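Complex shown without one protein chain; remaining protein chains in place.
Per-chain numbering from 1; labels A, B and C assigned in written order.
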Amino acid sequence: MTEKKHKNVFQKGAISSEFIGNSIAKHQTKTSIGAHNIFLGQVRADVIDDKTVTAIEYTAYEDMANAKFHEIREAAFDKFELTCMHIYHSLGTVKAGEICLFVFVSSPRRKIVFKALEYIVEAIKADVPVFGKEIFEDESHQWKVNS
Amino acid sequence: MTEKKHKNVFQKGAISSEFIGNSIAKHQTKTSIGAHNIFLGQVRADVIDDKTVTAIEYTAYEDMANAKFHEIREAAFDKFELTCMHIYHSLGTVKAGEICLFVFVSSPRRKIVFKALEYIVEAIKADVPVFGKEIFEDESHQWKVNS
Amino acid sequence: MQIDIKYFGQIAEVTQQKEESLEFSGTLVSELLDILYNKYTLLKDKDFQVAQNQELVSIEAKVTGTEIALLPPFAGG
Partner (left out) sequence: MQIDIKYFGQIAEVTQQKEESLEFSGTLVSELLDILYNKYTLLKDKDFQVAQNQELVSIEAKVTGTEIALLPPFAGG
C-alpha cells in the first residue's frame, strides 16, 4: 500500500474568489516573476434533456490523484522555466457558477506560462482520477466525462 | 481629432489582488462559463548593470491605446467563442512585484480560452502604445522595450 | 490471496459499495474482472480502467496483491 506522501491538492467544496485573490497577493514578494497565468474551471449549468445541472459532486481516488498531480507538477517544472505552480481541485459539491479547479503558474517570461498552463490543465483532465456527478434540479444525476 | 469613445482600459497605479478576486466573483452568475483564463503581468525587479528596477512608470497615448484595446477585443470576439473578456492596464507608478496588466477571458470550453488569451496578450504587447520607464533604486531610469 | 478492491463514481453505484476485500486464487487482472462481472452483472456495461497500486494496468497484467481500483472516466476540472 502506498503511503499518502504527496501534497494534498483537494479542497472541500468550491474554490472561493477570495482564496484566488489571496494566492495572487502572496506572489507579490516574488519579484523575479514577470507573468502569471491562471486557469479556473467553473461548473456549467448545462441543460441536458431539458434538465439543468445545478451542481457537480466531485469524488476522487485521492491517493492516486495526489500522486498524479505530483507527477504533473514535476514534469511541468522539468519542461518549463517556472518560478512557481499551484494546483487546487474541489471535492464534494460545487454549485453551477462556482470554481472547481484553480491552476496557477508563474515565470519570469510570458511565453512560458501560456505553454505550461495548457500542458498542466490538459494533463489534469486526462490523467487524474477525479469523478464528477452532475446533479440536476430534480435531484437526478448523470456522470460527467471529460472531452 | 478622434473623440475618446472607447472603454477606458487604464487604471491609476497597480491592479490589486482584491480587484482581481472581485472580478472573478462577478462571473459566478454566468453559468454558461466552463473555463476562465487570466493573464497577469507583474513588474520584475530586474538587475541591469548592478542596479535593480524598483518600479515602472507607465504612460500611454491614451486615446489611441483605448482604440487599439477596442480593436483587439473585437478581433478576439470574432475569432473565438468567448462569453466575456476584460482588460485592465496600469498607468503611473507600479512597484516591482505589483500587477500592471490583467487580461481575463471566459468561455464555455477550455481550449478556446487558452488560444484567445495568448492572442490578446501578444496583440497588447505588439500594438498598444504604452510606454514604460524602469526606475532604479538610485532614481536613474531606462526605457522598457517589449520583446 | 486477499485483494482490496476500490470502486469509484458510477462503478461504486453498480457495486453499491466503495471497497471490499476478495479472496483471489487466479493470476491476471482479467480473471479478477471475471469474478467481478459475475458478481455485479451491470458492470459489463460500464466503461472503466483498472489501476493497480495506483498505476493504470492492462487486463493482461498480473495481480500482485496490492490495491486494485476500478476507475470510471475521469472528469476532473
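As a working rule, a contact is a pair of C-beta atoms (placed from the backbone, for glycine too) under 8 Å apart; a residue touches a chain by one contact, two chains touch by 3 or more.
Just so you know, these numbers come straight off a predicted model, no measurement behind them.
The chain that is not displayed touches the following shown chains in the complete assembly: B. Among B:96, B:121 or B:135, the one in contact with the hidden chain is B:121. From the options B:38, B:100 or B:117, the residue with contact to the chain not on display is B:100.
Against the chain not shown here, chain B presents residues 1-2, 41, 56, 58-61, 63-65, 67, 89, 100-101, 121, 124-133, 143-146.
Everything below uses one rule, namely that only the chains that are shown with their structure count from here on.
Across the assembly, the mean Cα position most removed from that of chain C is the one of B.
Chain centres here are Cα averages; for chain A and chain C they lie 26 Å apart. Of all residues in chain B, those touching 2 or more other chains are 110, listed in ascending order. Residues of chain C found to touch two or more other chains are 77.
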